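Heads up, the thing below is written out as structure tokens.
With one protein chain removed, the remaining protein chains of the complex are shown where they sit.
Up next, chain A:
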Amino acid sequence: PGDPQNLKCVTHNLHKMLCIWDVSSRRRHGQTDFCYTTNDLTPQVCFKTKERRAEIPVPESSITVTIKSSGTAFPTKEFVIHQKDIPFVPVTPHILSLKPDFPTSTLNLKWSDNGSIFPYGLDALWEIQILRKEAMEVVTQVTYYSKLTHEDIILSWNWTSDMPLECTSHYVKIRCYINATQFVGPKDWSDWSPAEMIPGKDTEPGGSGVFPLDPVVAVGSDLTFCCVHEEDQHITNMTYGSKSYTMIQLSRRSHAIRVLNASVSNTSGTNVVCRLENGYEGSVVFVGYAPDTPQNLICETPNFLIIKCTWKPGRPSGLYGERRTRYSLFERTSGKNVSCEVNEVNRDHVCGFPVLPDQKTYDFILGVSNPIGQAQSSLLVDITKRVHPKTPEKLTVTGDNSTSIQLRWFINGSFAETRLLCQIEISSSHSERKLHNVSIPGRKSSTYTAQLNALRPDTKYQLRVRCAAADHFWRWSDWSRGVDQTTSEA
């Protein structure tokens, strides 16, 4: 009787261990003389305790403990505890924060690794459990690895749910295992932390609705939609587009459907409708493509006032209105950014950028983005080598005689620093179509003239003109409107 027994010790931090024991007799509440000594000849340490537990150092190899009920004739009981028999169970991790990001259905978990109580460099494993529904079913369990640094580090981990967080409550628990290689005793997982909860809308009064609400997702996505309703409301069915889906019950107020490999939606989106006894809840999902990388990006100037960039957009995104793909033109040298007005329906992809004073070379980045993704193309261009004049206008005959014709035309644009090459097409019923090239110094929004000689008298000619940059030929302008002129008789 009165013998201390079943002495068990466990360490939570590799320094101290907590020992507990039983006392066999009825005399359970008296004081106890507790002494211990490790075998490296340190003096014995003793203290009195009323409890049947004591915290003492973890021995390098072993430790001798003597326990005696104070003031009694009961014998002293001695225990020898070897490190190899002391289990190491880390302290239960403490969750610092669990934050939801509803738009992305992501949970962000933060916890402290309690590294300061452990030697530097130990490997730590963290098991994180995500649970869901009223029945707290395990959705996933993930192992996270970290290295302890003898400091308390806040660890952070994100988890994206396959279902909107609004659909039902989500819970997170965490436990850890520390691979203390130097410690020879048995090592075990800590206890699970208490579960942290993110309440779903199905716990809120008036939280009804279909979630996610009006999302934009990529073609091919697997989607989960849920309908949160009042508890007393019977849910008839849930449809995605025109198709009814089997419902999964999440809680008494929440049902879900799973749509796999979603195809592109029509212009007004695909309706997700939850039919209830007395009405509907719904959401509209827009399924489309991320923008392709723009191809064949070409930038040229028609007049040295504006630079016109065109490109091939690639596959249509299937998204319209406020979700449409948007384009912007950024010029690295000047840092100037222009957003482009692009009509996603008639597909003419053009963007204008102002010619900047004293800048010939432009380092363009065409940025493309929509709610699903983004892409970009870049182009380095010297606009003096990319002159594509506008169509010559007001082609008129200013004079003629039996063998020559003077022509005049107007080109809108600032070509003062450019030499123009203009080509006059001469056709008549008597001869083959001829092309007459003239090189003219460019001017600012001006008229240009040329003379055609060696023509046949009394002959009707059809004439038209087009121009290009002479020094760095890039592209002809379009042909001007034609004029007819008959040379006078000889």
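Just so it is clear, a residue touches a chain if its C-beta (ideal position, glycine included) is under 8 Å from a C-beta of that chain, and two chains touch if they have at least 3 such contacts; residues count from 1.
Here, contacts and distances are computed from a predicted model.
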item	value
Missing subunit (named according to UniProt) among the choices "Proteasome subunit beta", "Ciliary neurotrophic factor", "ARM repeat-containing protein" or "Adenylyltransferase and sulfurtransferase MOCS3 homolog"	"Ciliary neurotrophic factor"
Candidates A:Pro4, A:Pro59 or A:Gly282 - the one touching the absent chain	A:Gly282
Of A:Asp232, A:Glu322, A:Asp358 or A:Glu432, the one touching the omitted chain in the full complex	A:Glu322
Options A:Val210, A:Ile307 or A:Leu329, residue touching the unrepresented chain	A:Val210
Selected residue (touches chain absent from view) among A:Gln83, A:Thr224 or A:Thr270	A:Thr270
Residues belonging to chain A that touch the chain removed from view	209-210, 213-214, 241-242, 266-273, 279-284, 320-322, 324, 343-346
